[in-house]
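Every protein chain except one is present and positioned as in the full complex.
When the chains are written out, they are named A and B in that same order, and each has its own residue count from 1.
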Amino acid sequence: MFEVIFLQLLNGLDKGSAYALIALGLTLVFGTLGVVNFAHGALFMLGAFCAVAFRRLLTLETVTLDPTRLSPWGQPLEVRAPVVQAWFGDFGAVLVNYSVPISLLLAIPVMLIIGVAMERGLIKHFYKRPHAEQILVTFGLAIVLAEIVKATFGPNPIPQPMPTDLRGAADIGAFFGMQANVITYPLWRLIYFVFSLLIIGAVFAFLQFTTFGMVVRAGMADRETVGLLGIDIDRRFTIMFGIAAVVAGMAGVMYTPLLPPNYTLGMDFLVISFVVVVVGGMGSLPGAVAAGFLLGILQSFASMTQVKAIVPGIDQIIIYLVAVVILLLRPRGLLGRRGMMEA
Amino acid sequence: MQTTIPTAQPAQPKAPAATKTPENVVLHVADVHKRFGGLHALADIDLQVEEGKTHAIIGPNGAGKSTLLNVIIGRLAPTSGAVVFDGTILTGKKPHEINQLGVARVFQTPEIFADLSVLQNVMTPAFARRDGAFRINMFRSVESEAEIRDEALAMLDDVGLVGRREAHAGALSRGDKRRLELAMCLIQKPRLLLLDEPTAGMSRHDTNTTIELLKKIKSRGMTKIIIEHDMHVVFSLADKITVLAGGRIIAEGLPEAVRGDPRVQEAYLGGAH
Partner (left out) sequence: MTTFMSRRDLILFFGFAAVVLLLPILAQPFGAAYPDLLQRFMIFGIFAIGFNILFGLTGYLSFGHAAFFGVGSYAAMWSFKLLSTNALPAIIFAVVIAGVFALAIGFVSLRRSGIYFSILTLAFAQMSYNLAYSVLTPITNGETGLRMAIADPRVLDRLFFEAPVAQPVPSLFGFSLSGWNGFFFSAIFLLATFFLAMRITNSPFGMMLKGIKSNQNRMNYTGFNTRPYTLTAFVISGMLAGLAGALLVVTDPLAGAERMRWTASGEVVLMTILGGVGTLVGPVLGAWIIKYFENIFSSFNDNILSAFFSFLPEGAREIAVTVSSKFVGDGWHLTLGLVFVLIVVFLPGGIMEGVRRIAARFSKADRDGTARERRLAPKAAE
């Protein structure tokens, strides 16, 4: 029994990690800019497609016709030579194999630029407008971004292979001193979990220990006072939006081997991430992270056959059910501040 | 803030909670205490507002005026004691229930329907009085409600806004918004009107026109409570004044008596000002 629970706990972690990372960015944006960003899921999706684009670049091929050799149909044989391997040799092969983690390097600057452009170009005009209009404009933006991706990459999911060395499973049970091979866990999921912990840790450390982070935190607590101190809080908030975009993008990149991305990925995760933010407490960063993992794990428990036998369909609605209960009984969420958006 | 002000002796001997409310008293704040944690925000507040009188509650900033107002309208529950309006305990009642009992309220910053026309702003409360807290009245048009419309127009004429009846309420000046809010309260013919710093944040000119308007209303004999920290506003309007300082009543009486009271002068000069 203990093994079963432990296994479900592990199973919830990778989804929980994704929820936590998206919710972290959502909360960061809400806390700093006061904007309800329905396009945040689209940033996750764009990150995933950075990985797709990077892999496409790496696997570009030159096709030459070799007239000296004939194919079985009597035509000159096509010789395909991957460009990267032609240039870098074996190192090129390694690049292709590790395309997903390496594309993080591409995703970071790209997402930063997209995030800053989005904030400067559109969102900044909506600080003073009602939440409903913020929801509407970012919702429109989410549609536009999703459709651009659809027009570029097509409507179907594009699987991204994980590096061959990381395909196996880790024997977690043995690690904790249990019998070997009772609890095994796919290695990539474990990597995703650790990766998300690192990112979350980095964001918190950045906010906690840098002057920049301190100013931003002060701004989250009381924007006007910080503004009165003569600090240009707006520019810092723009950068925070960029950082939130990068976090969402990186979460998207690393998630691609677990779920082949397509253009609807953003909205699928956004709806749940909003629920996560609400459950954690609007504006609370630790709340967002905790609720992300909590809901991921809850979802995994709810999909156990034993549980479904008692409450049919619970796995389909558990997250929303939790959100409804939380909103009604404790509107500020698990770790939210009193009075923060309690309405 | 409250703790820095030296606690003065209560002006009246403590009345037992079970005191019977005299006939002509509309609102009775009976022996109310309010604590926030260790802070004694209100202590020994016993207040009787008589029918038809304008009763002012004044005091320096932080004297507990807002807390008292919030206790009266039921937004804050007193730690002990009760607020009785016309035989009904207000504590725990919702804002709309309190209004339906006959208590209307003017806010510090005018609360109006900025998106509606001036006339609609005044018609809305008239519907609340006629139809109660909830009624599905969707098969007659607003235009056909001639009675309510005429009443609202007469009210607007009273406060001098009839010329702007079709204007967007949000576009009015601060002083005109206050007039509009007053009209919205008056059209309900409330038994008690609460005014929370009606001239706060107003220019000298707007303050004076508002005082004139309040004087005009006063002649109609409606019971009013005015919360103010500006003494100048109060002396020209009030029949009776209660002075709060440090969460206690330090003086109570006719305007002239209160003006000359050394404790009041001390509270104002030695306290916050």
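A few comments on the model shown:
Following the convention adopted for this analysis, a contact is a pair of C-beta atoms (placed from the backbone, for glycine too) under 8 Å apart; a residue touches a chain by one contact, two chains touch by 3 or more.
The structure presented is a predicted model; accordingly, all values stated were derived computationally and were not measured.
Interface note: of B:116, B:167 or B:200, the residue touching the hidden chain in the full complex is B:116. Touch with the chain omitted from the figure is made, among A:48, A:254, A:267 or A:297, by A:267. Of the candidate positions B:54, B:188, B:209 or B:223, contact with the hidden chain is made by B:188. Here one chain is not drawn; of A:3, A:147 or A:222, the residue touching it is A:147. Although one chain is hidden here, its contacts on subunit A can still be listed: residues 36, 122, 125, 131-133, 135-137, 139-144, 146-148, 150-151, 155, 267, 271, 274-275, 278, 312-313, 315-317, 320-321, 323-324, 327-328, 331, 341, 343.
Residues 94-96, 99-100, 104-105, 107, 111-116, 120, 123-125, 127-129, 131-145, 184, 188 of subunit B touch the missing chain (whole complex, contact as defined above).
We adopt the following convention: only the chains that are shown with their structure count from here on.
For the pair subunit A and subunit B, the distance between mean C-alpha positions equals 53 Å.
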